[in-house]
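Every protein chain but one is kept in place in this view of the complex.
Order of writing sets the labels: A, B and C. Residues in every chain begin at 1.
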């Protein structure tokens, strides 16, 4: 399946995490997550709802069209949510799923979205926490990263921005939060999960062409194996068609370092034409 | 001055408590307070702002007209405030003055708006607390009662709904609240005030025709005298004219037990005509 | 999975979502406006009992439920009938001590509902300091860890169900803002967001054209009832006025004698011809 790009594999794997009827907390500037969401909606999750820049479930699902015309979401949406409404809905457990892309992930699914290196003098620094702490309240979290390297999967985070499954999740029960934390991590090489809250991350499935050894080498901590590790079901013709329909310009590639320039050029050319 | 009714005397005395530039927290169904407010606005406080059923400073100031046509406030208002906006504005100390009519008042300006008699089996019970606890946050409170009797002014409240000047106001400083508590009590017989926070209520001035002895007898606790107790300045021609213009149907009389029936009949007749 | 696209139920199906002993909240203000009276009548027809009723400005909905003997406790900052004066059944219940009355101010009720709406167990608060309301209800204080100040801790009020009467919502449950804003219209959404279940009774069930006029989204609503004229004999802003004649000449006189009120219930609640 060398013809299927990593962006397609990841988008399809993430789409499969969306359940029909989910209310998805969808952020800004995460087109890979958007592509997964729109693909799921076109296939097995027609009753999914979500917000896109505050607009609830726009009828228009072409991501490039939505990105290029800010009025399109508005004109095709059911409702608009203010910042206060979105936040309170999430606080009450009203959101079922969120995709989140951290810079570092530790074996318990704790994440760093803040900075790399010593916090006082980081070698790299990111935008900020944004909504990483939604991991406490959004019911299911699907983490994803577009580079699977030992710098991303680390035994010890440079900065603990958001808690995954610390303390075997007892804090979640004690605090009475609606979030169950990260359920799955999707990477260019594999799907990783947790056998139980508090157990270390394990290899659940391989992306086509990847090997157990390759994933273990790309992971900066000891990775257990789930029973029956196998390759994921390759994206079906229907899945690929749905993804292409939702994201014909492959805006999802903006989330991949090595594909970003091409995607930007494609979008710019498209914008110039239209 | 027997020709000046008690409703006029009280409305004018209350109007004098409004300062130019005040933002007044104005409740529903308190036309005497409304008449005082509108009179002040027409005279010495042209820059007063207030809300009327959520509408900010309607241009229309005829109380009967506002009461009979719910659309009038809307059509002449500057803005509309939601319940959340009103509440937060008050919590931040954004309101300068509120008129409040309790059922009982004690010597420290603490009030009962809840019930008369033992709380478990009251002989009389009122609507509820409503906003009596705004005494903590609205900057100045002007209490008023339309009956001055020993049942209203009591040494000990049947129910302490809202705190006036307990503990010499030290709790206000400790808690960091913006309200300074009741400054004045306006009654059919007198104006009562407090020499200092924590000192007992005293007689400040008499309504025309009332005597010190009469006020003391009508008050259920020992009433000190302010220096130079005298009659209030009788309502001027301008004050009376402004009051009549704001409240031509004397809706303010709805707040007086013995005048209510007449006012209701007048309003009904007016409504039938228009 | 809930059918998010169609939550339409009959009045009787919707009312059966409310259990005996439920904590039920209402909205609406002033006291004779925006009450889901059809729904309340159906609760009485179904014989619901021991309800714990919540509202900021409690009005006719609470008086009628009290008169029908359906109420165990009230939790309001006001119960009355606006220009028509006191709520007779609330007054009688208070004097008799026959229902429990939890006293809120508008401020403390909002604090309590905001806490619930944000899934917090309490809200620190200032306004009700020193009030007997606080001591009688056993509300506790909390010390601010930064300033050392003792604040009131208003406990969260979570509700089993909230029932609203609105002008328009769609079958999925998207609720439109009122065409004419009334005082505290937003309290309806605040109390709804403190509830495990929300029932919306609407004058009209039809699509909402303008997404920016949606006040509550479908995901926040569990059940939609088509209840035309459902606020009667209360009014609904921009739609119809309270039926003052019925209230002043039929309802209020009937509240004066218990047997008369039984007649009222028989004729105007059990006997009322309305879509169920």
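Brief remarks on what is shown
In this text, a residue touches a chain if its C-beta (ideal position, glycine included) is under 8 Å from a C-beta of that chain, and two chains touch if they have at least 3 such contacts.
Because the structure is a prediction, the values reported are computed rather than measured.
Just so you know, the chain we are not showing touches A, B, C across the whole complex. Within the complete assembly, A:162 is the residue of A:162, A:197 or A:235 that touches the hidden chain.
When the missing chain is restored to the complex, the residue among C:134, C:151, C:234 or C:254 that touches it is C:151. Of the listed positions B:5, B:94 or B:248, the one in contact with the omitted chain in the full complex is B:94.
Hidden from this view is one chain, which touches chain A at 28-29, 53-54, 70-71, 74, 80, 82-84, 87, 90-91, 114-115, 119-123, 125, 127-134, 136-137, 159-163, 166-167, 171, 174-177. On the side of chain B, touch with the chain left out of the figure occurs at residues 20-21, 23, 47, 49, 55-56, 74, 77-81, 85, 88-89, 91-94, 137, 176-178. For chain C, the residues touching the chain absent from view are 119-126, 140-142, 144-147, 149, 151, 153, 155, 181, 212.
To be clear about the criterion, only the chains that are shown with their structure count from here on.
Averaged C-alpha coordinates give centres for chain A and chain C that are 41 Å from one another.
In chain A, no position touches at least two other chains. Residues of chain C in contact with at least two other chains: none.
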